[in-house]
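With one protein chain removed, the remaining protein chains of the complex are shown where they sit.
Chains: A and B, in written order; residue numbering restarts at 1 for each.
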Amino acid sequence: MPPESSTTGRICCPATVISVKRLLRSTVAGLAVTLTASLAACGSGSGSGSEAGRPVTVFAAASLTESFTTLGDRFEAAHPGSTVTFNFGGSSALATQINEGAPADVFASAAPANMAAVTDAGTPATFARNQLVIAVGKGNPKGVTGLAALTGPRLKVALCAAAVPCGAAATTAIAAAGVTITPVTLEQDVKAALSKVRLGEVDAALVYRTDAKAAAADVDAIEFPESARAVNDYPIAVLTGARNTAGGQAFVDYVLSPEGLRVLTDAGFQAP
Amino acid sequence: MRKRRGGVPLPLLLPAAVGLIFLVLPLVGLLARTPWSSLLTRLAEPGVTQALRLSLWTSTLATLVCLVLGVPLAWLLARVEFPGRRLVRALITVPLVLPPVVGGIALLLALGRRGLVGSWLDSTFGITLPFTTAGVVIAEAFVALPFLVISVEGALRGADTRFEEAAATLGATRWVSFTHVTLPLVAPGIAAGAVLCWARALGEFGATITFAGNYPGITQTMPLAVYQTMESGDLEGAVVLSLILLVVSVTILAALRDKWLTAP
Partner (left out) sequence: MSLLDAALRVERGSFRLDIALSVAAGETVALLGPNGAGKTTALRALAGLTPLTGGHLRLDGRDLTEAPPEERPIGVVFQDYLLFPHLNARDNVAFGPRRHGVDRRAAHAVADRWLERVGLTGYSRRKPRQLSGGQAQRVALARALAVDPVLLLLDEPLAALDARTRLETRGELRRHLAAHPGAALLVTHDPLDALVLADRLVVVEQGRVVQEGDAATITARPRTDYVARLVGLNLFRGHGEGHTVRLPDGFTLATADPVHGDTFVAFPPAAVALHPTEPTGSPRNTWPAVLADIQRHGDSLRVSLDGPITVAADITPAAAAQLRLEPGVEIWVALKAAETRAYPAD
């Protein structure tokens, strides 16, 4: 079985990304558990002889969905013959999958903690920083101005689960603001939290500025001062168990290049 | 004297054995990774009992909802000729082939705060279903209902309608024949359907997390707890939770099987 069949392909259409991505991700998670043994077995057997034709498999945080998709396209254009496939998801889930032997060459996490959890991450480099905003419905129908507005029972709020970077950042920011927010749901990644705002099921969610920007057609982003206390560093690394180390390194170099930085800052990331 | 090997042809035996291994192997994998020493302490964790209780409670409620709605639906499909019956039957099987996540999105679009019916529920009664335990029950019932309808319809089709005719000649109206003759006749089929339905509801994940969200004590059922534990990098914890869910469901199914499904 070719390893790439167990990872998601490139997802390029933001409108449909939520459902398809989630579905594929849960499939991947299931496969990652059940097929650990077989993947580990076929991973060790193949040599490093024919890396040229092999795609680069990148596991990346959900908040990188749009910017890395763009980066992948540009990378392929700059390196004819190469292909990049992505598996986007919550950073903690990706870390677990990698530890269970999922065939990743590169891991880009939304927080250093999740990178640290990956045992065979090489030497991570920080390539971007991200900050939280309050995503609200278009036109801000509830008149949200800051974190304090989210405390009452009147508003339904979605947060990321504490285990994923956006959740950890939200916890830090909320603590910094000295308020208590009772969310109605703890979503498994930032895109899921955002989608609840897009669907109108919640009134507000704490998401990354980049995610709110990508969904600007549906949501408004409310900046709040406490987000400066919870800035996420995004580390990227080629994995030591990579089957396409050269390709992986080339992709990491591209992300760290000025051109890569431009794509990321266009998406709303801050430079490291 | 040569002995026939039980008369089981190899072309049947071989795939059967592979099939069995295929089903059992992942369970073996789960057991092999189980940290047995910490099993009991994990079970005692309040979060675990909370999720387990919520799972058992919601899947039982979902099964009741399915029985109340599904048995009449199955009866209609099995007993009444009406235009578009084939279409209705096809529609009922849709949740079977629909990825549960898509089912959850569909539920949001119908019953969510901005949904077709949900917006009316919200504006008229102030009821919102997402992020509530009722939402979990609805998501579970949505994916489990086809299992009940299909098995009950099959039982109804297999049941001899002439018993209903006999009841009619004895003065029973159609409703009384249904309650006093048809239902007891197909009771094993209904029980089997309910068990399938309950098992499906208990394992429900995709539609629940999409429609009802994920909040401990309110909407975080065992499968969601497993997923969240796994996502947070705690594989061992996820394995333990899975095992608890597995043991509880298998125990309950085995008990029900003895009581209901193997009647003489």
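We take it that contacts are C-beta pairs under 8 Å (C-beta built on N, C-alpha and C of every residue); 3 or more make two chains touch, one makes a residue touch a chain.
Values in this document were obtained by computation on a predicted structure and should not be read as measured data.
The hidden chain, counted over the whole complex, makes contact with B.
The omitted chain makes contact with just one of the residues B:Val181, B:Leu202 or B:Leu241: B:Val181. Check B:Ala172, B:Ile218 or B:Leu253 against the missing chain and you find that the one touching it is B:Ala172. By the touch definition given at the top, chain B reaches the unshown chain through residues 160, 162-163, 165-173, 176, 180-181, 184-185, 187.
Just so it is clear, only the chains that are shown with their structure count from here on.
A separation of 33 Å divides the Cα centre of chain A from that of chain B. Interface of chain B with chain A (complex): residues 26, 29, 99, 101-102, 105, 108-109, 112-114, 130-131, 205-206, 209-210, 213-216, 218-220, 227-228, 230-233, 235. Remark: chain A residues 18-19, 22-23, 26, 29, 33-34, 36-37, 90, 92-93, 95-96, 99-100, 114, 117, 156, 158, 161-164, 183-188, 196, 199-202 touch chain B in the complex.
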